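Apart from one protein chain that is not included, each protein chain of the complex appears where it belongs.
Chain lettering (A and B) follows the sequence in which the chains are written, and residue indices restart at 1 in each chain.
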Amino acid sequence: MNVSGWILALGQTALLILLAPLLSGWIKWVKCKFQNRRGPIPWQPYRDLAKLFRKEVVMAQQASPLFRATPYLVFSVTVLASSIVPAFAVGLPTAVIADVIVMVGFFALARFFLCLAGMDLGTAFGGMGASREVTISSLTEPAMLLSIFTLAMTFTSTNLDAMVLHTLTQPFQIYPSFIFAGMSLLLVGVAECGRIPIDNPATHLELTMIHEAMILEYSGRHLALLEWASMLKMLIFGVLICNLFLPWGTALHLEPTAIAVGLLTLGIKLMGIGFVLAASESVLAKMRLFRTPELLSLAFIIALLGMLGHVILEVH
Amino acid sequence: MNFTVLTLAEQIILTLAALMLFTSFLLLAQTRLLTLIHIFALQGALLFATTLVIAFTYGRHHLLISAALTLGLKVFFIPIQMQKLVTRLDIKREVEVVGNPSLIMFGAAALVLFSYYAVLPIRELSMLATRNTIAVSLAIVLLGMLLIISRRKAVVQVVGFMCMENGLMFAAVAATQGMPMVVEMGVALDVLVAAILFGIFFFQIRTEFGTLDVDKLNLLKEVD
Partner (left out) sequence: MYLHLAHFGVFLALLAAAVSLPVRSISTGARMAFTLLGLSGLATATSGCMGMLTGCSLNLVLPIGLPWLNSHQHLDPLAGFFLLIVGGVTAIISLFGPSYVIGSVSNLAAARTLAFFTGLFVAGMYLVILAADAFSFMVAWELMSVASYFLVAHDHHKKENVDAAFIYLLMAQVGGLFILLGYGVLAGFGSGFTFTDMQAATLPVHWQHIAFALAFIGFGMKAGIVPLHVWLPQAHPVAPSHISALMSGVMLKVAVYGFIRFCYGLLGTFHWQWGVIILLVGCASALLGILYALMQQDLKRLLAYSSVENIGIIYMGLGLSVLFASNGNPVLAALGLVAALYHCINHALFKSLLFLGAGALINQSGQHDLNRMGGLMRLMPITAMCFLVGCISISALPPFNGFVSEWLTFQTALQGTVLDSGVTKSIIAVAAASLALTGALAAACFVKVFGIAFLGQARHQDTLQAHEVSFGMRASQILLASGCLLLGIFPSAAINSMQTIPTDLLGIGLSQVESGGWLWLTPISARASSYGAPLVLFGISIAWAGAYLLLHPRRRKTPVRYSPRWDCGFGSLSTRNQYTATSFSQPIRRIFRPIWPIDERVDPPSTAEDGGRYSVHVGDWAWEKLYLPLGRMIQRSAKMVTKIQGGNIRTYLAYSFFTLIVMLWIVI
């Protein structure tokens, strides 16, 4: 039992939780710059969260205990997911708690409860959001698993830690299948985090909402927890995509300089991916709901292609 | 898995192969004509890059001519001509209605698998590290055919034809490191002529039927 490792692991989890609003703020800021708007400062989400935490909770009379428990559950599951991602160092003791399939399972669990909470009150919006969410997730989840399987087959491991370590310690090489897996994972990330072109995080027009429709009835600290959880989820996806495909810079040993380098490179990578996301959101328009299956099945096909590519091109 | 023993050049070739396959999928997924033509140009560019890499790593300098032809014809000339044509015919935003897009994509994935098995015996013969690219090139050819049969607009069918030709060229370049020069010149000329002929035909079809929908050619049959 290495104490410093556990402290670092806790520190990493805390850092990811605290960083999550900043990434959202950064994306929003860059997006505004792209669109020639002044835009809120990047740390605006912190202020929003603080405001929400201060506010009173207004809850519908029909709400069941499940409705009240869901924000805490979603938040804690997402926090646990953040603790198993290797963010700036490999070899943290929390990393072996769960592998990447379990992490997908965590997101599915959070979504399961969020959808139920949406249906709890018996309003049309909640049901609509839940119905759309499960539809989209039933297409994204397999695509995500499949693209991860491509990596897992190459690395012969499903542990995120082992995957990152493998890329860092083996001589550099280009895997064609990774290009597919990466593209698919990007598409999936966009869909899972409810970004354009699948869902619009800024929309308040009821008919186009997905994620927003499910949490329409939440307010105050409950809403704050859910918002924070979704920011954290986006950060996890960002870290995952960065570190699975471009892990360089991540600390191999738990020593101060390596960790400092790891933190710095993580920051740069995240800023980069935030920039890409903001750019793509500026040039794309939100898709009609029934066009999204085409995009998501493309993600699925790309992932499948990656896997077949791995079998065809990389295994002799 | 002995992927690690490959040289950097071979890794790049394999990656380019995967990318070419991917562009074929993009062509199948694309519904807008202009983007389709751009993707086709991108595929040409990938073919050009492959030819260059092979020409330099294996010292096959005659491939440079072939590369130049690819660049000139497939990346610039034909796409630009087609783009002009599409603009002139004013069909650039026309959305192609095909069967079930997802179903076609799954069919395409199955074709990739099929071509892998189809070339397994050939694979055994070759000792080159890049022999796996034969499967990819066959898949590109088959996907080009799928593109032709699954679309209505004549422009897309030309793209599909060119896409098949890309696949053949890719096989020639990547798997056997180039064909005799004469053959390559001939193929390039063929493509050029085909493109021009198609261009002329488009206008003919259009003036005759008022549309580029090839299903309308059904009207040409003699017996009802």
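As a convention for this text, contacts are C-beta pairs under 8 Å (C-beta built on N, C-alpha and C of every residue); 3 or more make two chains touch, one makes a residue touch a chain.
Since this is a predicted model, take the numbers as computed values, not measurements.
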Options A:7, A:41, A:58 or A:284, residue touching the unrepresented chain:
A:58
Answer key for A:15, A:32 or A:119 versus the chain not shown reads A:119
One chain is left out of this view; which of A:2, A:35 or A:156 touches it in the full complex?
A:156
By the contact definition given up top, give the residues of chain A that touch the hidden chain.
53-62, 64, 66, 68, 72-73, 75-77, 79-80, 83, 96-99, 101-102, 105-106, 108-109, 111-112, 115-116, 118-128, 130-132, 134-135, 137-142, 145-146, 149, 152-153, 156-159, 162, 206, 216-217, 220-221, 225, 289-290, 293, 300, 303-304, 307-308, 311-312, 315
Hey, which chain B residues sit against the chain that's not shown?
1, 100, 102-103, 113, 116-117, 120
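Everything below uses one rule, namely that only the chains that are shown with their structure count from here on.
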Separation of mean Cα positions, chain B and chain A [Å, integer]:
36
Of all residues in chain B, which touch chain A in the complex?
1-4, 6, 11-12, 14-15, 17-19, 21-22, 25, 29, 101-102, 105-106, 108-109, 112-113, 116, 132-133, 135-136
Counting only contacts in the complex, chain A reaches chain B at residues 154, 170-171, 173-177, 179-180, 183, 293-294, 297-298, 301-302, 304-305, 308-309, 311-316
